[in-house]
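Here it is: the structure, laid out below.
Complex shown without one protein chain; remaining protein chains in place.
Note that the chains are named A and B in the order they appear, and that numbering of residues resets to 1 at the start of each chain.
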Amino acid sequence: MSDLTTKTLIDMRDALATGAVTAEAAVQACLGRVAATEPRIDALLSVQAEAALARARELDAAGPAPDKPLWGVPVIVKDVLCAKGAPTTCGSRILENFVPPFDATAVARLKDAGAIILAKANMDEFAMGSSTENSAYKVTKNPWDLSRVPGGSSGGSGAAVAACQCFATLGTDTGGSIRLPAAFCGCVGLKPSYGRVSRFGMVAYGSSLDQIGPLARTVADAAQVLSVIAGHDPRDSTSVDAPAPDYMAALKGLSGLKGLRIGLPREYWGEGVEPEILRACRTAIDAAVDAGATVVDVSLPHTRYAIATYYIVAMAEASSNLARFDGVRYGHRNRQAAELLDMYKRSRTEGFGDEVQRRIIIGTYVLSSGYYDAYYKKAAQVRRLIRQDFLDAYATCDVICGPTCPVPAFPIGGVVDDPLKMYLMDIFTISLNLAGLPGMSLPVGLGADSGLPVGLQIFGQSFKEDALLAAAHGLEALTPALPEPAGLA
Amino acid sequence: MTMTADDVARIAHLARLELTPEKAALFAPQLDQVLAYMDTLGQVDTSAVEPLYSPVEHAALTRPDEARREYSRDEVLANAPETDGQFFIVPKIV
Partner (left out) sequence: MAEYEAVIGLEVHAQLTTNTKLFCACPTRFGDGPNENVCPVCAGMPGVLPVMNDRALEYACKMAMAIDATINLTSIFARKNYFYPDLPKGYQISQYEQPLCEHGRVEIETAAGTKTVGVTRIHMEEDAGKNIHSSTENKSFVDLNRCGVPLIEIVSEPDMRSSEEAVAYLKELRSILVYLGVCDGNMEEGSFRCDANVSVRRKGDKNFGTRAEIKNVNSFRNVQRAIDYEIGRHIDCIEDGEAIVQETRLFDANKGVTQSMRGKEEAHDYRYFPDPDLVPVRVEPSWIERWRGELPELPAAKRERFIAKYGLPEYDAGVLTAEREVADYFEAAVGVHPEPKKIANWIMSELMRELNECGESIRGCRLRPEGLAKLVRIIDSGAISGKIGKQIFGDLFRSGEDPEAYIAAKGLAQISDAGALDAVVDEVLAACPGEVARYKAGEKKLTGFFVGQIMQKTKGQANPKLVGELLAAKLG
């Protein structure tokens, strides 16, 4: 039975499609795995076991559908995504009992493709964090070392995939929140170009930065999920009205590496990165070169301003996006308040954790009268320069590579009391969201000193996820497969 | 920019948050540190640069003016902390 859960998504999908495995068996296997691992990793906020089984039985009764590429495949989605009829808490007390009457578009597309939503994954509250320690409900443990964080904010999604609780998860990425957990948990994570996947139903954090994307165990798995969720949505004005190419076909093409020009930004490969990380990433690049790729030295000179830029933009947008949590129409309301202003203040103060409150305050401040030009407008100007850095670099290379994070998964409690230090974890991931470009994190081995997974980032060009996936697929073939996560042995 | 306790209180009020003096005292230096970090943007010459507020490059999406009723009132009110089945109910403003 446990063999089923270690399959890749593609293999599982194929087994289901031929009838070798029933949907119900797939769901039961995953639920069993959830039961076995949850006490140790706490990746999930809610499990929709009955609904999943009922859905599986429905699907089995109708039989496999060849036009549904995820028929019968159990998946888990981050609790920031609305799933109709299921609790959606965003890791926050302020939405403790919120049950949306609609599905996020990405979730609806998974369902339409035959996937079965098994559970909602833990996350940093409102996607604000890099370790999942900011969840109001529980701290997720890294399956590779239960005393360490899984990364954030999609930590539950990363841990669930690494622990084989399901075959893929949906996470969201605003400043690295898919890629960092993917790196820390040793799996593949993909952030699409801004506008590639509909944001409708994703509870907004940084609206001009947010994207939904897959975490999975292989590049092909991620490509399959992306092909289901990508595409124009008339309910999202920022979603691009261009058809998504066939990502699976892109993988079948010639090796993604021959003739591939890989840009290495000097700002990502220098000081401040743990030696074991540099070494593992360099080894992967060398293997790519052996397979026919070339390396190009590039520079992304505004990298050092990226974090400040990101946080101004993200916090400003977040402060406005979170204003709707006021206890009037849904979510937590303080019942003792006898008067409206009091009700607002107490409900929001009780409902939001410290990190969220900090970001709301900073965001409100940078937008407030007198500060807009100095902060928000200024950040938007620097944002254009950061984007231009990438566009300039792509004149001489096809993809850009660098470590996902300067350090491997850090100990739980080790960084969380130092907000600024936590923000600096995002140094390599953040620019991509500002530029709106696509990128992935790929596991390239275990660190020689820590024994923890190391992630290599690959950045692609605007709406060229097919080329990105092809390159990643090529690299994946050259890197050693990871063993089972040590923390669950 | 240095954030004083008064600044924190004023901004918290704008954001409808209530900070205890302890919390304000905890936050103020943290916020200060973050804001000081943000001030580094002052080093960048942006005199001729158009702000990029969003990566989107396409023109506005619009929809036709056709009415659709997809949600019942019950669905809309289902998560309301207080309702009489017709309205959302809140305490009055004083």
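The rule we apply is simple: contacts are C-beta pairs under 8 Å (C-beta built on N, C-alpha and C of every residue); 3 or more make two chains touch, one makes a residue touch a chain.
Remember, it's a predicted structure, so these values are computed and weren't measured experimentally.
Touching the chain that is not shown, out of A:4, A:59 or A:90: A:90 (per the contact rule at the top). Contact with the chain that does not appear here is found for just one residue of A:12, A:41, A:204 or A:412, A:204.
From the options A:376, A:390 or A:410, the residue with contact to the unseen chain in the full assembly is A:376.
One chain is missing from the display, and on subunit A it is touched by residues 81-82, 88, 90, 95, 98, 100-102, 104, 199-204, 207-208, 234-238, 316-317, 319-320, 322-326, 328-330, 338-340, 344, 364, 367-369, 372, 376. Against the chain not displayed here, subunit B makes contact via residues 14, 16, 53-54, 56, 58-71, 73, 76-77, 84, 86-93.
Assume only the chains that are shown with their structure count from here on.
As a whole-number value, the distance joining the C-alpha centres of subunit A and subunit B reads 23 Å. Contacts from subunit A toward subunit B in the complex involve residues 97-99, 101-102, 193-195, 208, 234, 237-241, 302, 304-305, 307-309, 311-312, 319, 323, 326-333, 337-346, 348-349, 352, 354, 357-358, 360-362, 364-366, 368, 371, 375, 377-385, 387, 419-420, 423, 435-437. Of all residues in subunit B, those touching subunit A in their complex are 1, 3, 7-8, 11-12, 14-19, 23, 27, 30-31, 33-35, 37-44, 46, 49-56, 58, 60-61, 63, 71, 75-76, 78-82, 88, 90-94.
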